[in-house]
Every structure is written in C-alpha cells, then in structure tokens.
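To start, I am sharing the structure in question, which I have written as structure tokens.
Excerpt of the complex: some chains, original placement.
Chains here go by letter, A, B and C, matching the order in which they are written, and residues are numbered from 1 within each.
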Amino acid sequence: MAEFTHLDENGNAVMVDVTEKEITERIAVAEGKILVGEEVFAAIKEGGVAKGDVLACARVAGIMAAKKTPELIPLCHPLMLTKVSVEFTMAEEEYAIYCRCTTKLAGKTGVEMEALTGVSVALLTIYDMCKAINKRMEISDIHLLEKSGGKSGHFQRSISV
Amino acid sequence: MAEFTHLDENGNAVMVDVTEKEITERIAVAEGKILVGEEVFAAIKEGGVAKGDVLACARVAGIMAAKKTPELIPLCHPLMLTKVSVEFTMAEEEYAIYCRCTTKLAGKTGVEMEALTGVSVALLTIYDMCKAINKRMEISDIHLLEKSGGKSGHFQRSISV
Amino acid sequence: MAEFTHLDENGNAVMVDVTEKEITERIAVAEGKILVGEEVFAAIKEGGVAKGDVLACARVAGIMAAKKTPELIPLCHPLMLTKVSVEFTMAEEEYAIYCRCTTKLAGKTGVEMEALTGVSVALLTIYDMCKAINKRMEISDIHLLEKSGGKSGHFQRSISV
C-alpha cells in the first residue's frame, strides 16, 4: 500500500508533502493522438487558413489547460510552469493528428500531469471542432514520453511516434 | 469548408450560434480506459478502502471536470448540466480501468464534450494517483458511445466494451 | 441508504438527475456569524470608511463565491442565479458580525448551497482582513434560515438571530 503516495496510512486521499523537496529544473513531454477519419483529415489538411485556426485554437486550449492542471486533478500541487508548448503532427496513414506537449519548471515536483493534461485538452478541442463531421473520432495513446529532473532521474519511453 | 461549424467563412474560430435551437432533453455517454499494468491493477484491486479512495477521487474529479468543460474547450457553450455520473469497471485481462461518463441536460446544444471531458479527467486522475508505481500507463480509446436529443437524432456506436 | 440522493445504488457519488424537475422560482436564505473579539469589533465599528471597506470587500467575496458554488461543491448543479445579496449586522454583545446571504433563481433545483457558500466565504474574508489583530476568531452557526420553491415546499427555521 505504501506505493500509493497519494493515499495516507488509512487509505485517504492526500496531497503529498513536497515541502522538503529540492527545487530542480524539471521537464516533461507527453503525447497522444486523435483518429479523425479520412473526411476530417482531408478537410483539415486542405483547409489552408482554416486548418491553421483549428490547430491554433487547440494549441491555445492545450497551453491554458496545462496551467489549469491543479484545478482539475485533485491532488496535484499548484505549480509555476516556466514553459508550455504544444505541437501537432499530421499522420496521413492513420488519419490521425498527433499532439505533443512539453512542460517545464524549476520547482519541487514534476510536471508530467501538466503535460498529459495539455495533450488531453488539445485533443478534446480538435474533437469539438470536427465533431459535426465525424462522431466516431477516438482519442488514444496518451502517455508520458520523457521526464527529467527530480529524484527519480531521467525517464524516456522507448516506443514512440 | 462549410462542415467546420466552428469556423466562420474566413476560417476564424467562432462559438456556433445556437440561439434559435430548440430546448430538448439531451444525453451523451462517453467512455475510455487507462492501461495501468499488472502491479497497479493488483494494488487497486486488493486495496480495499484504498481502492475506494482512488476511484472515489477520480469520480469526483471527472464530475467536476464535466462541469468545467466550457472553461477548457474554447468554443463550447456554457451549459446547465442536469446530471453527471462517472462509473469505473476493472478489466483484469488488459490490466485496464474503463471509465464511462454520462451527461444530461435540457438545453439547446449537445453534451458530448462534457462526457468526453469527464472521462479524460477521471482517467488523468487515476494516472496521477498511480504514477509513482508505473510511469508507462496509457490513456486510450476515448470516444462517444451514445448521444440522443437534438436535431441529429440518436447516435449509438456499435463497437463498445 | 435511499436517502442519500447524492449516492447511487453502489454508494458512489453522483450528481442527481434533475432533468425532469419543474422550473420554479426558488429562494434560499442562509446565515452565520464570526466572533471577532472586542478589539476587532471596536476597530471595525469605529472604522468609518475603513469599516465600509472591510464589509464591502467581504460582501463582494460572498456574492462572487455564491456564483462559484458548483465549482466548489462537487455534486452541485451549475445554476443561473438571478439574485444574490449579502448583508451584515454587528452584534456588540457577542462581538460578532452576522452575515445573511439570499439567493434566488428560476430553475430546477434549490439554491441553499449557494446561500451557504456565500455566507461562508463572506465570513472567511472578514477573518482574512482581521487576522493580523486576532488569531482566535471563530466562524460559527452557519445554517439555512429559509427556503422556498420546489417540491419540498417552504422551510423556515424557527430559531434565528
């Protein structure tokens, strides 16, 4: 049971005490994708300016959501992110849009939840803007790609897009 | 281009005008899963009270996030949800936890983004509470399962868990 | 167990389904007090303009908090309050400041949590502004005074200030 750092000895949810942890530079990169189907994919790809606005809107939503993480995830610490970026890649063979979010801070606790939340909300925003065309889109494969800084050292997931 | 209801004729993002739409009872059900791996799965399953608190915390997070949808997804309309519920199912063969979120309102626009956001944040919360054990968890297969009410009629996805 | 309307048949938290409930005019009045002690009481009472600003600030905080209720209380429905007011009365014999918050809407569910939240945050704001003088203040006796509209009829608490 000791492994659930977010549960105290009685099994109750608790925000982990990080008061004594060192301030280090921490980076996290998360990624995920949305399978949009052929029609949406083509519409975005050929969309010119419009394409720009779908992804620009999703990018802004992802960045703002990363900042909102402690409001959304009950046991996350409030953090002062020093960088957030959100990037998209279009993968025609799957009719998918990949999203990668990088978060950074100099602080006492990691920023992977911020990166994962940024990815999730960016993808949900694409879903919202395209749902009139396709109701069968799917958001998938959201995971942590890389994480550095802090006691647990550098983490890198081998299989990635 | 006409199909992107969230883009005006110049390709600019816009919140769709629903003023004239009818108030009808609308329901949406979304679902998704998190692959937690064997160790986390066992810890939650055998956790007794603790298991309760991990999922109880994620359930509350999902319900609160569904209410926050218009703050997160830029072009979503503010809504007065009349019901939100979040349910979990543990699937041992995949070491996965499935999450299903149902949202409801009597209003002018659908609630599928609310259901999808509820699922996403509930799963992110499980991720957060278990990430000290496993950094390779994956959130996957988030999609709309069912939607009723409104002009576009009843939608049901055939393949589901 | 049936009485816990916020728990489903498995004991899980759920936002109650009010879709079918009638839209009626609903009013709630809540009240509470803060015991500030002699020194703070005198400072506020003799404060002139300053007194105005302590209470004006607490009033604004209470009104804004009533609007934030669905963000704070996990299972509260989002509502469109049509009125919020916050009033203070100074009770010298107890060195107390009483706060009363009235909330109103035409909707499907009651507004007592909004009134109670308005009172709580207004009193916390007084605490905050006076805590440099007295660390032993106490917020007390927060309760519902009156409630009307909706199926459960008119409720009035007999004992009140």
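Here, a residue touches a chain if its C-beta (ideal position, glycine included) is under 8 Å from a C-beta of that chain, and two chains touch if they have at least 3 such contacts.
Computed from a prediction, not measured in an experiment: that's the story for all the values here.
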| item | value |
| --- | --- |
| Homo-oligomer size of the whole complex, from 3 visible chains | 6 |
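One rule holds for everything that comes next: only the chains that are shown with their structure count from here on.
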| item | value |
| --- | --- |
| Arrangement of touching chains [line / ring / star / complete / other] | line |
| Interchain centroid distance [CA atoms averaged], chain A/chain C, Å | 37 |
| Between chain B and chain A, distance of the C-alpha-averaged centres to the nearest whole Å | 16 |
| Distance between the centres, which are taken as Cα means, of chain C and chain B, whole angstrom | 31 |
| Where chain B touches two or more other chains, by residue | 56, 60, 64, 68 |
| Complex contact set, residues of chain B against chain A | 1, 3-7, 10-13, 32, 43, 47-50, 52-54, 56-57, 60-61, 64-65, 68, 71-76, 112-113, 116-117, 120-121, 124-125, 127-133, 135-144, 147, 155, 157 |
| Residues of chain C defined as touching chain B within the complex | 8, 12-19, 21, 70-71, 74-75, 77-80, 107-108 |
| Parts of chain B lying in touch with chain C, wherever the complex brings them together | 25, 56, 59-60, 63-64, 67-68, 78-85, 87, 104-106 |
